[in-house]
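Could you have a look at this structure, given as structure tokens, before my questions?
Shown here: the complex without one of its protein chains, the others still in place.
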Amino acid sequence: MNLDFNEQQKILSDSAQEFLSKECPKELMRQRRDSSTEFNRELWKKMADLGWMGVAIDEDYGGSGGNFSDLAVLLEAMGEACLPAPFFSTAVIAATALQFSNTESTKTDLLPKIADGSLIFSYALIEPGNSYSIDNIKALAKKEGQGFSVSGTKLFVEYAQAADYFLTTAKLENNELVVLVIKADSAGIKIDPFGTLDFAGQCEVRMQNIKVPESSVLAIGDEAVAMLQQIELVSAAGKCVEILGCIQAVLDMSVTYVAGREQFGQIIGSFQSVQHHCANMAVEVDSTRYITRQAVWRIAQGLPANKEVAMAKSYASSAAVRVGKLGHQTHGAISFCDELDMHLYLRRAHAASIAFGDTEYYLEKVAVEIGL
Amino acid sequence: MNLDFNEQQKILSDSAQEFLSKECPKELMRQRRDSSTEFNRELWKKMADLGWMGVAIDEDYGGSGGNFSDLAVLLEAMGEACLPAPFFSTAVIAATALQFSNTESTKTDLLPKIADGSLIFSYALIEPGNSYSIDNIKALAKKEGQGFSVSGTKLFVEYAQAADYFLTTAKLENNELVVLVIKADSAGIKIDPFGTLDFAGQCEVRMQNIKVPESSVLAIGDEAVAMLQQIELVSAAGKCVEILGCIQAVLDMSVTYVAGREQFGQIIGSFQSVQHHCANMAVEVDSTRYITRQAVWRIAQGLPANKEVAMAKSYASSAAVRVGKLGHQTHGAISFCDELDMHLYLRRAHAASIAFGDTEYYLEKVAVEIGL
Amino acid sequence: MDIKFSKEEQEFHDEIDEFLQRELPEGWADKPVTWPHDYASSGYQEQGDSDLAEAFLEKVIEKGWVKAFWDIGAERQAYSNMQQAIFDERMSYYRAPTMNSVTTGIVAPMLLRVGTKEQKEKWLPIIASGEATFWLGYSEPNAGSDLGSVRTSAVEDGDDYILNGQKCWSSGAHLTDYSWMIVRTDQEARKHQGLSFFIVDNKTPGIKMDPVINILGDHSFNNVFLDDVRISKDNLIGGKNRGFYNLMTALDYERICLVGIGGFKRMFEEIRDYVKATSHDGRPLSEKPSIRNKMARIATRIEVNYMLFWRTAEMLDRGEDPNVESSILKLTATELARDMAEIAMEILGPYGQITGNSERAPIRGLVSRGFLESISATIGAGTSEVMRNIIAQRGLGLPR
Partner (left out) sequence: MDIKFSKEEQEFHDEIDEFLQRELPEGWADKPVTWPHDYASSGYQEQGDSDLAEAFLEKVIEKGWVKAFWDIGAERQAYSNMQQAIFDERMSYYRAPTMNSVTTGIVAPMLLRVGTKEQKEKWLPIIASGEATFWLGYSEPNAGSDLGSVRTSAVEDGDDYILNGQKCWSSGAHLTDYSWMIVRTDQEARKHQGLSFFIVDNKTPGIKMDPVINILGDHSFNNVFLDDVRISKDNLIGGKNRGFYNLMTALDYERICLVGIGGFKRMFEEIRDYVKATSHDGRPLSEKPSIRNKMARIATRIEVNYMLFWRTAEMLDRGEDPNVESSILKLTATELARDMAEIAMEILGPYGQITGNSERAPIRGLVSRGFLESISATIGAGTSEVMRNIIAQRGLGLPR
């Protein structure tokens, strides 16, 4: 048994941290707050040059053929840096869906462009009134000639205004589920951004009779269900890693702050209540780290991982908010000011905690997995 | 608005505390542990002489005509003293049931004997496989001549081996509910004690064709349901008061201990973590006190009290265990020894926390009361 | 024991309630507002609201309620603390525009308690008329939880004092007229013994205010710099070098007057109505056992806080000093503010993250706002840790 990064992952982790600490200042997050339509394309280009988008894409499709553990190394560093870019939707979700699909022409077309950074993907999976379940999908894909006509409304579509493609779901007229890719500039698409805590520029995307070719369909029926399950599994584990990066940063910031600040003639880090807050954060970080690594590793190995992911995501999701709030509490009033980065981590950690299923959603999955 | 005891209640409270601190040493609890069939009848006699059993019984029936607030003053002192005696089942539950009843002959017969301390009552309300709900009662009361023949099994019957009467429930053949009193020495009653955490000598009581006269029936049908609801209301509020007494004692013991004990060259009560444990206990005690007083006062005034009791009991029940455990934690290893009284309070507080409905049971009631 | 309003209290309650229902602008409580017991208030979002609020407050002042809280002639409170508590409860329940609560809840009672006759006659009427509003000049960069470390200095110069230094976290300083400021008048004395209170006009030469933007993106805090600010000795309140002693009382008032207990009930009712009216995945939220359980817990804790709130009012009316009790109230109410926001976020799932500038935002985005705002609750006006210290040391007598 070996719970730690291997040599190659350590090198990747160090270089990713170094790169992002230089290239991804927190000002990028604040820029997103002030204008949520675009993101930093220069940084995106540099990341693509480093080969990050293709880390977990097969070499046949222009990637470097790494596994999910390698991708997770990057996601952790991105969480630590609060990277505001559509990496997750593109390199994790879209890449997973396409690699899972049998629609060879679309794979051959799109995967290399994901790998080289020339395509931005978003995902549009949740409909108004629904949460994480894939039941009750109301968007409709009607057979029309050689392709389909798609109509429906989706919420929580990150970076929608910057995306080239959406990955989305609909029902066929025979009630079968489909997963499809839709070009963002298709006629009939209306995008309305709404504000969210994490400045991710989440949008409402309304589709009215969007014409798509047959090759847009990545999966139908049971295969679509299986694909969505795989997306959920991978994304949930990926979000755990993002949370881990966030809360590690919160802990580090807090320890540095309390070790330097004086009140009552004492370093505040010498007060037992402050020490215990920090200790509790450290315990949460370590716990999140290892329960997450197990889930990630199992996915990377292609082993069954439903239970491990459900445990990791339920744990990490609640740790995210607990640690975020403790970080604020240990900092006191300064943490309530925009100038401190603490709230950026809370925003990110919270968004990750609800993405692809929150604590309660995964606890119910755990309950099923343990035989209840 | 006035949240505090009135003058008369203050006097009663002081005298009850003084009496019990002298007459009710914790050794009585330990005696119950070692032999659960009997309790200290001498102490019972003295309490009766003080008029405690009749505090909330009408003067017409030999009591002193006080209200539930007065009775609650005693229950708080009893909680603080960990009194091991069937006071609750006799002076709270049986007295409430009898006063609620219209069966005049039985009231005239039994209430004065409760008031003068000559009768011990227990209650037998829960059946195997059931919890607090009064649905699903399986005990049967068959009409037989002028009376009934009662059969069934009841659990959690406190002080059953010392009781003269049981207050119990059964279904008639037409499925109507009845509440009745049954003499403990009736032929066909079998009593098996089982160990419980609180040393209350709780028993399983099996009744096989017990013959009871018609006058044993205190209420039938809707009236029986109403009576049981009133019993639950009064008992739940009474248990909150008992918990309040218990956790106040736990807080007092803890503060005294940590103010005296030294470790690392310091009074341990000067460590911030210990101080915060104590502060958290104090907050719980105060919170329990006032939410409970409101419930008690409304019952005493005959005002609707379902919401207030549900809130009080859900709060107090969870505070009971939280404070009990904090008391142990602040004491450290000594609290794990029988010689310290701390565990007696935890036992009592836990028993009170589940009696007549636990936290979750009352939270659901709160949910209904707030319109959900 | 009598756990309901007296006849007089009930009439007072009903009078306020009727007034508020009658006089508040249509749909006022549905305008975007702040989370209960936060310290992030930053004025009104729209100019129209601000005008409506002022018009409403005129009526409150006309009613005499602000003025009536103290009887200047008799130098005492005209209404009981319980009545003031009832007033606060109703006002906060309706989210009514209030007189600046620092002014009416802290400065006015402090003047009444430690001001001279002349000071009372000068300040109380213009407080009652709404002409004088105050901010709290307490915190400094190196004096946050530890207010004994205040360094801003006041040096005597003839009939004046010259003030130099910096105040920070000055909530609403830019929206008010005066500061209720604690400064060091004796540089030699031991840390807690050389402090005094002054009333400082914001317009005095030498005062500079820099805005500080909070995590909601709002300007609520300020950094206030004092550079040779000349203040008349008449503005020294409560005795020279008695500042720390007076501060203890002022902090008690603060912990009580900032609770806004009615706001908890109102916010809760909005969440309750939302979960009844909303379905996720085809099922009403109000039917989910976990949501029923969470809502019931919150409702119960609000009720507990109501009881603790009435208790402090009762104590004040009995002439007792609710030092520990106000700390318990502050602790429980602010922890509740945080927990209520977190639990509401849990209930709303992905919808909770939508902020108020979107039509899709549940309850006008109040919950996502509260998730951030409530962070200030357990920090401002004394952290939860400081509250627990007070309860343990002053309440339970444990050693410092």
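By written order: A, B and C. Residues from 1 in each chain.
We take it that contacts are C-beta pairs under 8 Å (C-beta built on N, C-alpha and C of every residue); 3 or more make two chains touch, one makes a residue touch a chain.
A quick note: this is a predicted structure, and the numbers were derived from the prediction, not measured.
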Residue in contact with the excluded chain [from A:9, A:99 or A:230]: A:9
Option touching the unshown chain, where B:99, B:273 or B:306 are the choices: B:273
Chain C residues that touch the omitted chain in the full complex: 288-290, 293
Interface with the unshown chain - residue positions in chain B: 33, 126, 128-133, 135-136, 155-156, 194-198, 202, 204, 262-265, 271, 273-274, 321, 325, 328-329, 332-333, 335-339, 343, 346, 350-351, 354-355, 358-360
Interface with the unshown chain - residue positions in chain A: 1-6, 9, 69, 255, 258-259, 267, 269-270, 272, 274-276, 278-280, 282-283, 286-287, 290-291, 293-294, 297-298, 308, 311, 314-315, 360, 363-367, 370-372
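Assume only the chains that are shown with their structure count from here on.
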Centroid comparison with chain A (C-alpha atoms), farthest chain: B
Most central chain, Cα average position: C
Junction residues of chain A, two or more chains touched: 271, 273
Sequence positions of chain C contacting 2 or more other chains: 385, 388
